[in-house]
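Just dropping this structure here.
With one protein chain held back, the other chains of the complex are shown just where they sit.
Letters A and B mark the chains as written, and numbering starts fresh at 1 in each.
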Amino acid sequence: MSATATVTVSFDGVSFRYPDTDAPTLSDVDLQIHEGELILVIGPTGSGKTTFLRAINGLVPHFSGGRLGGRVRVSGHDTEHHAPRELADVVGFVPQDPSDSFVCDTVEEELAYAMENLGIAPVVMRRRVEETLDLLSITDLRDRNTATLSGGQQQRVAIAAVLTASPRILVLDEPTSSLDPAAAEEVLAAITRLVHDVGLTVIMAEHRLERVGHLADRVIIFDGPTPTIAEPAEAMISAPVVPPVVELGRAMGWRPLPLSVRDARRHAAELRERLGSTTAPPASMPAEQHVIDQIDEIHGNGAGDSIPEPVVAASHVTVRYHRSPALRDVDLVIRAGEIVSIMGRNGAGKSTLLHVLAGLRSPDGGSATILGASPHGLTGHERIRRVGLVPQDPSILLYAETVDGECRLADREGGLAAGTTADTLERLMPGLAPHAHPRALSEGQRLALALAVVMAHEPRVLLLDEPTRGLDYPAKRRLADSLDDLAGRGVAVVFATHDVELAASVAHRVVVLAGGEVIADGPARDVVCHSTVFAPQVAKIMAPDEWLTVEEIVRALDRGTTVP
Amino acid sequence: MTATVAPPVVRAEPRPVHPGAWWTWAVGLAATSARTSNLAILGLIAVVVCLVVWACRVPTPLAHAHALFLRLALAVIVLRMVLQILFAPRIPGHVVFTLPEATLPGWAAGISIGGPVTVESLVGGFIGAARLALVLICIGAVNTLTTPSRLLRSLPAVLYEAGVAVTVALTATPQAVISTERIREARLLRGRPTRGPGALRGIAVPVLDGALARSLTLAASMDARGYGRRALDGSRHRWSGVVLIIGLVTLCVGAYGVLAAGTGPQLGAAGLGAGTLCCGIALLAASRGGVRTRYRPVRWDGRASALALAGIAPLAATFATDPLVLQPPLTPLSWPTVPTAIAVGLIIALAPMVVAPNAERSDARSGDPS
Partner (left out) sequence: MSAAITGDVSPLDRRGPRSARRSRPSGGVIGVGLRGSAALIAISVVGAASFLWPLVARPAAAAGDLAHATDAPWLVLAIMPLLIAVLIGELTAGRIDAKAVALLGVLTAAGAALRMPTGGIAGLEIVFFLFLPAGRVFGRGFGFVLGAVTLFASALLTGGIGPWLPFQMLAAGWVGFGAGCLPRARGRSEIVMLGVYGVVAGYAYGLVMDLWFWPFATSSGNGLSFVAGDPVLSNLRRFWAFHVATSLGWDTARAISIIVMTVVLGRPVLAALRRASQRAAFDAPVEFGDH
């Protein structure tokens, strides 16, 4: 950025503390953001990213209370003297869950809402609504009810709703966290167009760095209450959370750090040669063989020929919602100790399939059985011993007022010995405060608690619906380890996700659904590496060789170097 | 911003009629029904309402309300008839049948049940019930002629905050319903019962928690989009406050007049009327000024005026009619006649069929889950 570029947002010695807390959430924040920049804010969960974003438009401290020291200026306005409503035409703030922030029930009225508050003339309002609909490519959604939109559409409508007020600064809190890759691409394309064509300043926080890492002009890293700001290549060298491409670059010592797959491929050619000469990537094994190996490890016997019995058997499952089919003739067989990832676009039927397997819905055609019996209509103890489902929002499973209370409740429900759930929780996530209220926990902690509550009854099948929403990389790694651990003990794990990195790192098998039908079902490596949509970053970098994670490559290199 | 550029004409759509016009029409017809006990007139009013509803119905989430109101009207008729048969006054007339008599003891006000049931009392009861039922049907009709969102959009500016609260409620309810369903499923997953008091607690509390959490996000988003900007006009505010206080005092006087002894009902009615007028003026005055504008406001145009007049016409006709024809006596029973003034008024009340027929079909929200 040239030194003469206008400064739109400046933080001077800013520190902030929420009411009734001692530790400051932000401290000594000193940075300046120039006009037209796309700034990425990264950091582990709970590190103050959201507070920082809210400080830009004044929601912190006017809305939340607390003590703000220092000065925050946006386009010359000091947030001390301007409440958020006065900055509505200066800063547009898009919160994390856009469906929660809709006021009106049609898209067009939602777009006009901000302008109504600002007292803009109706003639101008009409024009701006049309222009904004075009800008974000949502013209066909004009008359739709906001409750019927898909995730990507909701995100774009939420962005449009703040854009109609013509702000020059746009602040987004995790815009793509709950979106499938295709919808995320649409949203990011819209954001990029806003930056490059319209010239807005965009500041966004994001966990899924593999999608956005290469787009940013500068990166703000929160590793504590004081952030640092730097160019992406510099920042990623020491950032606490990094996408797989940067992780690979760091492990291989590539400089400058590649931020996108394209950058990395330039270095990858040499890496492929190195690997090709010493080791071969793990061959794609048939799923059964993999499972047999695992069970051999557990039982330590040499019965390597017997294939374990299927635990989950779904055949010709058909489900119809209001006469439109959600699942069409789905066949699925899963054995004990397998980890299966179900992938597909939002709306392809992943959740429906999980609901059928969990027995929440009986299929309109075909049958689904768990251990030979249909899960539908099971009650109480029978159900929780057979199958457990962790839904998309794990907090709806939690009733009690404290973590400790939740564990005791789970023990009582399942007739378990006191402390079983607490032990399971300790294994999954050590160090959780027993008296915390479940809603006050972070996303990863809530997921761990829900997982513990479900796993304490030791069901033979564990189902998870979109478990990675809102999780940062360390939390995802911990989840992957837990799932591995569970599978090692003979639990069949099935999770629906569009997070390709998680699927690549832990799944044995991948099933892809589209339009309610199974279009791919095979070992993870086969299905995922050659797909354009579902390939993890490492696979894209190392194509045509089939590598899934950075750990694999590092382990292969280590093994290679020890071979004489 | 060049205000001289004309807005792009994107879609040609018929503009909706102001909901106030429909309400005026309906209230006019309802008031006409209330003022008369002439069965013929009541029957004609029912026909007029049904015709207009059939012709001018709008796709609205409350389309079933008309059927509900019809059923309610029927229930009211039945209730009144039953009460009339059981507790009828002993007026002489042609006896139809006789119920066994009984007298409730003194502590129950010494009311006598049963006794001879005469045609006059049956007819009288039916007329009273029909009048009430017709009022219900007229009001119920409006629910199918205009949509809730249009109604909320045309509220005066003074009710803006309350209107936003109702809009938020309407938008958040489907989400809350889905969340309730998910929580019920989660209970099934944890092997807990989904019926009974334990389930009530286990479902209601998480739904409430979720709704409360949602409210904070919503409030932040509203704040960030400028909610609460209001340039208050000090002098207008004071002036409208004075008018309001006058109106409130007059209202209290009117209420006293209605209740207290000695003063006739005229004072009470006059007081109430004047007080209401003052309050209405204060309301409208306070609604002007302020920063907010409206996107696509529903305008009061010629069609709305025509509709309002069409509703007032039959009411005006009742004032020009002989009260004996409006309220024919029960003894002796005779077939009622319809005076020409009222007939003309009712034909005018059919005007909506011509002025605003099926005009708002395109208002249907596409993409709603079937």
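The working rule: contacts are C-beta pairs under 8 Å (C-beta built on N, C-alpha and C of every residue); 3 or more make two chains touch, one makes a residue touch a chain.
Computed from a predicted structure; not experimentally measured.
*Asks:* Going by the touch rule at the top, give the shown chains the omitted chain contacts.
*Replies:* Looking at the entire complex, the absent chain's contacts are A, B.
*Asks:* Quick one: which of B:40, B:55, B:119 or B:219 touches the chain that's been left out?
*Replies:* In the full complex, the listed residue that touches the missing chain is B:219.
*Asks:* Among A:64, A:96 or A:315, which residue is in contact with the omitted chain in the full complex?
*Replies:* The single option touching the absent chain is A:64.
*Asks:* Taking the full complex into account, find the residue in B:283, B:309 or B:343 that is in contact with the omitted chain.
*Replies:* B:283
*Asks:* Among the options B:244, B:316 or B:343, which residue touches the chain absent from this view?
*Replies:* B:244
*Asks:* With respect to the chain omitted from the figure, which of B:200, B:320 or B:354 is a touching residue?
*Replies:* Here the residue in touch with the unshown chain is B:200.
*Asks:* Which residue numbers on subunit B touch the omitted chain?
*Replies:* Within subunit B, the residues that touch the unshown chain are 27, 30-31, 34, 61-62, 65-66, 68-69, 72, 76, 79-80, 83-84, 86-89, 91, 104, 107-109, 111-113, 124-125, 128, 132, 135-136, 139-140, 142-143, 148, 151, 156, 158-162, 164-173, 175-177, 179-180, 184, 197-201, 203-205, 207-209, 211-216, 218-220, 222-223, 227-228, 230, 232, 234, 237-238, 241, 244-245, 247-249, 251-252, 254-255, 258-261, 264-266, 268-269, 272-273, 275-276, 279-280, 282-283, 286, 323, 327.
*Asks:* When the complex is taken as a whole, what residues of subunit A touch the one chain not shown?
*Replies:* Residues of subunit A in touch with the missing chain: 12-13, 15, 19, 61-71, 80-81, 83, 85, 401, 437.
Definition applied: only the chains that are shown with their structure count from here on.
*Asks:* In whole angstrom, how far does the Cα centroid of subunit A sit from the Cα centroid of subunit B?
*Replies:* Averaging C-alpha atoms per chain gives centres 48 Å apart.
*Asks:* Mind pulling up the subunit B residues that touch subunit A in the complex?
*Replies:* On the subunit B side, the touching residues are 1, 3, 5-8, 10, 149, 164, 167-168, 170-171, 174-175, 179, 182-183, 185-186, 188-192, 202, 205-206, 209-210, 213-214, 217-229, 291-297, 365-370.
*Asks:* Using the touch rule from the top, collect the residues of subunit A that touch subunit B in their complex.
*Replies:* Spelled out, the residues of subunit A in touch with subunit B are 54, 57, 59, 62-63, 83-89, 91-93, 95-97, 99-106, 109, 112-127, 129-130, 141, 143-148, 161-162, 165, 322, 355, 358-360, 379-384, 388-389, 391, 393, 395-397, 399, 413-414, 439, 453-454.
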